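Below is the structure I would like to discuss, written out as structure tokens.
A single protein chain has been omitted from the complex, and every remaining protein chain is retained in its original position.
Moving on to chain A:
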Amino acid sequence: MHECCSHAYSLLFTSHWNRLANLSVSYILCGGNIGNSYYSATCIICCLQMIPSDSSRQEEDEENEAPVKAKRSKADHAGEEVVYHPVKLSRNDLYRPPTAEELNQLKEAESLFHCSLLKMQMEELLKEVALSERRKRQIDSFIQTVTKLIQTVPDSPEVEVSDLSWLSGAVKVPFLLVPKTTKGKFHMAPPSSIDLIGSYPLGTCTKPNVMVDLAVTIPNDVLHPKDVLNQRYPRKRALYLAGLAQHLASSSDIGTMQYSCLHGNRLRPVLLLTPPGKDSSSFTLRVHACPAPGFFKPSRFHPQRNNIRTEWYTGLQTSQSESSEPPTPHYNSSVLGDLLPRAHLQFLSAVSSQCSAFTDGVALLKVWLRQRELDQGTGCFNGFLASMLLAYLLITHRISNSMTAYQLLRNALNFLASTDLTVNGISLAKDPDSTAPSISEFHDAFQVVFVDPSGHLNMCADITACTYKQLQHEASLSMQFWDNPTVDGFQCLLMTPKPMIRTSDHVFQLCELVKLQSSCKKLNLLSELMDHSGDYIHTALPFILSLLQQGLSQRIHLLTHSLSPDPKWSVESEAPKHKAQPPLSFGLLLRAELSSTVLDRGPPADSPKAAEFRQLWGPRSELRRFQDGDITEAVLWHGESICQKRLVPKQIITHLLQLHADIPESCVRYVGAMVDDVIKTGSEVSGTGEEESLVVVQSYDDLSRKLWRLEGLPLTITAVQGAHPALRYTQVFPPRPLKLEYSFFDREKTSRSLVPKEGKPCPVYITPITVICHMEGSGKWPHDRLAIQHIRAAFHIQLGELLRKHHNYTCRPCPTHLDVWKDGLVFRIQVAYHREPQVLRESLTAEGLLVVRDNDEAQALEMATIHKPLLTSTLHGLQQQHPCFGAACRLVKRWLSAQLFSDDITEDTADLLVASLFLQPAPFTAPSSPQVAFLRFLHLLSSFDWRNNPLIVNLNNQLTAVDYTEIKNGFMATRESLPVMFIATPKDKKLSMWTKRSPSIQMLQRVIMVAAESLKVLEHQLIDGSQKQDVRVILRPPLEAYDVVIHLNPKQVPLLDQAVDPPAITFSRGVMSGSAAQPGGPLPVIDYNPVSLYLGELREAFGDLALFFCDPCGGTVITVLWKPKAFIPTPFKTSQVSARSVEVTGDETKTVPNVEAILEDFRIMGKGLVKSVEARTEKWSF
């Protein structure tokens, strides 16, 4: 590691960047414990030296073979050295005549993809998911072992199917025996053949979760052609598997053995085998038991035929004839599915051999599906369907054999986006025999239709219409992203996971699935239940989905549901009951503009549709007369504040489920606004601050109008702009109009102002709301910085005078600003002159030459008078487009401030980050609930590759694709000198001015760590209802990591009631209830916050020695972290002796910080505010 340290800084990025995340940091948020990782970010370099160069990836690496690892680590090491340099090609290289081959290559890269980058990225991705040769060898050898073992299954005597005595007690039958008995005889016998089926022989098997399918053919004499009836065949199949399991259990060549079932279908159990030893997790062998091909006649499985008799299923004597029995399409297709795998494999192999890119195309499609959680569970669109889809496209010549993998993916997505299989099913059968059902017959029985080459099987039998709609939605979204040159298509199509909790705006769960049994009864679904062999969850699901779809209609874009994962259970236990499944989750993608309307207006009372409407809504539907004179049916939902209105979908869902499906409200766990709690304003009914923000903005609009109309100013006002977060709806706790209790304060006589009284609690904090007032440019303005300052002061005085005269507002002019007390709010008006930054930059040299030099002062002024107002108005506009933007920003900022990051990620930066989620939501759609935006923010923060990419926030859609490339190239070329967190906006393409000062690399690293941890904890809580529900856990920062904790006196913390956990006692702070005061009256105490004053003093005095952190929203602790660098003894220098004491050893004089005196100073400087100073660490020297 020695060489590494020599250029530690460049390493900070390249290697450490990834690595810190993998540190074994025992960081527990709930307990607020960072364990031993002493604030790992601050001593990054120390860490670097301690970590062996490739320890981080070791555990993750599935391939632990020694030579491979050695190679890897070498490659890794080389990788660390790679630093991006702008390409410098010599003139000769650039302009030499191209060869035909090169031209082709370049042309291809240019025309087929946005850039060749995408092509190369996909190639790299394919390498990552492909199985290695070594892995294949392992698999092959394990298959051989298992095949040999299975072939030696001993015969057993023939018994009744219901007689399980031949099985030893250790192995159970993987089947739910409802009803208990069925006819038939069974005996164990060696299989007639064992074949590989599915993705592995086809070559489309990908990492992770490598699944290898092995079909074991049940000998014909075990089965009977009439076994299709009444679950006889599925039971025999389960028994056969149990027999195999019993036989394999004794072998030492098998690692673990579990039962599962294919795509959650309980009729099709499978046996999962893993190899013994350390390879056990690298792949799984899935053993299917199948009948011999063609053993049953396919025509028996026509979707309109019945194969389960009501009499047998219910146990009741009925007099139904066979013809009137209800059809059992799902049962039929599940049995038929067992007959065909070999045929399917043959078919796909034939297709695959014609098209060279077929396997790669399937692999890409599988990655795409997996990132969208569509490839696993009951009713999934799995890899098999993906291959079949590509085969269909090849056969119908929608794609040609010579196309490349990415073209296959693109065409497949395009086909999915444009074809609705719920209406127009497709078929692979070329010339189906006469007994095969027609497409329309399939449509009658199933929601989604995709018929296999035999023409008898609908491969999409279990897929619900909602899942298919989701697939379509995702495909069309992906196509959009792909076509958009400003979006990194590769990242958002193939690299970003889309879990439901982060994708859907609202999520709800059905917790007690047993209740669905009664829904089946209520919905009268006996025959469907029979068809699904008692799986009441998937029987009821389509009906519930269509019910909700109907009820939510215009409010949502999309309704999705989770695919219940395939259950797995050990061979020694009974098959789990249906209710043992994890809760079913549903996701809503809301239509922002309609989702929160409180009124559902139905048809006129006399129209025939009214009855339908009344049937849907039940007693909630009532006749209403509207302003336009219509009398219609309508449903009115409850909701006063915006926060309540956001939850109207919840009311609808619980109402409909209760009314039609007998699911009580207690079973519905609605995860839509659980996080919103933390920005609830205490006093109001139950709002999340939108209303308050609106009041502020209205008051500001009024002030701005009044300013425009002022007469008698020497120069006219050219612009009035807000420059405060409250004026763009993103202030965490927006200021509220206040009415003051004058007796609480002292008075300053001469200026009619209130002053805080000693001995009383700190008065209420009044935020000054900054307003920038641009004055007309004119020759009258002096060209001198000091003179401009004075003129500005004169303007403040005059503005204040006019406002007082015309509108009776109390004003206080200062040289830098004018405070106006209006409607119980304070506005701070700053006069600005547009040429002032320029004047600040100019200076005269000794020779009298004019030099223009950029300086901090000018930049700060430009920031305050130009950029901030612009950002404020832009984001104000964004709020108008996306109603939940403000609330999302406020959640985010509440989290940042609670985790003590608000000084590193400033308000403006945070707002920009959130804005990027709305402006560039790929791969999602723009968030329509604050909660989902917050989750995505945490994900963005923790997963964005800040080292290699600029975050481009395309405000007002001003940036074009060309700008994007320009920004990226500029960024790459000068990466080292740019801020660690680089945010580009249309007005700021090169510098990232909002993040110039902060965060530092160490703080960013820590923010990333905490964000990742918070996201994990929060998502877990939101998904898992069985956990303790306390979302505030993510807002309690761990204090163990800090060296000193200064506890503050809550009495003197003015914003105490905004704290994460507000204390039980409250202090009177000189506020009266009631509406805001009339204009006039004495000026209140403005911008007086002892905590921030104290923090400012501490930072000025000890900024070189320590970092100070505090939650500005009512935090009662200030945490201090010593800077390790300051504690290295340094030689005595007159410029570096602040707060240090000397130590003399011989002739050397060294200085170290005088910690005792500093701690004492903490107390002295915060007298009255500080309760105690707690030094946590004893180690002051490093």
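What we mean here is this: contacts are C-beta pairs under 8 Å (C-beta built on N, C-alpha and C of every residue); 3 or more make two chains touch, one makes a residue touch a chain; residues count from 1.
The definition used in the following text is that contacts and distances are computed from a predicted model.
Enquirer: Which of the following is the UniProt-recorded protein name of the chain this complex doesn't show: "N-alpha-acetyltransferase 20", "ATP synthase subunit epsilon, mitochondrial", "Metalloenzyme domain-containing protein" or "Ribosomal RNA processing 7 homolog A"?
Expert: The missing chain's protein name, per its UniProt entry, is "Ribosomal RNA processing 7 homolog A".
Enquirer: Taking the entire complex into account, which one of A:A787, A:V962 or A:I1128 touches the absent chain?
Expert: Within the whole complex, the residue contacting the unshown chain is A:A787.
Enquirer: Please identify which residue in A:A926, A:V1031 or A:A1139 touches the non-displayed chain.
Expert: That would be A:A1139, which touches the missing chain.
Enquirer: Looking beyond the chains shown, say which of A:G361, A:G722 or A:G800 touches the absent one.
Expert: The one listed residue touching the chain not shown is A:G800.
Enquirer: Among A:L457, A:A898 or A:V1085, which residue is in contact with the omitted chain in the full complex?
Expert: The single option touching the absent chain is A:V1085.
Enquirer: From the listed residues A:D93, A:E133, A:E711 or A:D856, report the one that touches the chain absent from this view.
Expert: Among A:D93, A:E133, A:E711 or A:D856, only A:D93 touches the chain that is not shown.
Enquirer: If you put the missing chain back, which residues of chain A would it touch?
Expert: 14, 17-18, 57, 75-76, 78-80, 82-87, 89, 93-95, 98, 103, 106, 109-110, 115-117, 120-121, 124-125, 127-129, 208, 367, 370-371, 494-495, 497, 748, 750-751, 753, 755-756, 758, 782, 784, 786-787, 789-791, 793-794, 797, 800-801, 812-815, 844, 846-850, 945, 948, 969, 972, 1052, 1085, 1088, 1090, 1093-1094, 1096-1097, 1100-1101, 1103, 1132, 1134-1135, 1137-1145, 1147-1149, 1152, 1154, 1156-1157, 1159-1161, 1164-1170
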